[in-house]
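Here the complex is missing one protein chain, while the rest keep their positions.
So, chain A:
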Amino acid sequence: MGGATTGGRIVSRRRGLLIGLEIGVPLAAVATWWALSSSSRSLYFPPLQQIMERFWVNWAQERLATDVAPSLGRLGAGYAIAVVAGVALGVVLGLSPWARKLADPLVGFLRSIPSAALLPFAILVFGVGDEMKVFIIAFVSLWPILLNTVDGVDDADPVMLQSTRIYGIRGARRLFRVVLPAAGPRIAAGMRTSLSLAIIVMIISEMVASTSGIGHFTLQAQRSFQITDMWSGIVLLGVLGYLLNLAFLLFERWLLRWYQASRGMRT
């Protein structure tokens, strides 16, 4: 009893330390940057204070609707298409060994194409508008979701499937109440990988051909020697990537609470 309490105290103290580090280290890094750059006269490394002033003006005021919203819209649309198509196709391929055999070489080839290599084609077909960006974000995000869904559905526990058969659970009910939840952890893992890819591709597609978006603005600022603006774009992209990943993690933890709890990952 006493041992357990001491153990619990040690664990909670360690956890406190870890949380402290997680918040403290980035704060210390920012403070260091702030201090070191404060008297900087370099064109390339403006003081962080100036960067943050531009950040505020650009992203909280002037460009929220004209650049941030379009970027997030493209990201959301492309990613949503990838999730829906990836899970749907993945279920089909996961349930049917035949379909999987037929699709395997094609999937293997398509997923190996580096995303940047598709940009000329996408621009040709869709122009330089939103469609091109949504297409290329969706295309790149599709594969990790698809492949993980296939594996998750294919790896379903045989005993679980036997009890599903015994109790006559079939069709859509089997799919939505048994197969998809069982594959949930794998699908989520694929979605997490895809989210990072989607953000990268969003930025690249906006840099290559666009008239709006955070990527477009950041490159334009660099080309017109507005280095402080360029830095404000980089900072925003970093913050966005971090926040989106954090949001995804929280969503995943909520959705798969049964999985983490049943494996003793959380109490």
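For the reader, a short list of remarks on this structure follows.
As a convention for this text, contacts are C-beta pairs under 8 Å (C-beta built on N, C-alpha and C of every residue); 3 or more make two chains touch, one makes a residue touch a chain; residues count from 1.
One rule holds for everything that comes next: contacts and distances are computed from a predicted model.
Chain not shown in the complex: UniProt lists it as "ABC transporter ATP-binding protein", one of "Transcriptional regulator PadR-like family protein", "ABC transporter ATP-binding protein", "Fibronectin type III domain protein" or "DNA-directed RNA polymerase sigma-70 factor".
Only one residue in the set A:129, A:181 or A:241 touches the chain that does not appear here, and it is A:181. By the touch criterion stated above, the residues of chain A touching the omitted chain are 157, 159-160, 162-163, 165-170, 173, 177-178, 181-182, 184, 258-259, 261-262.
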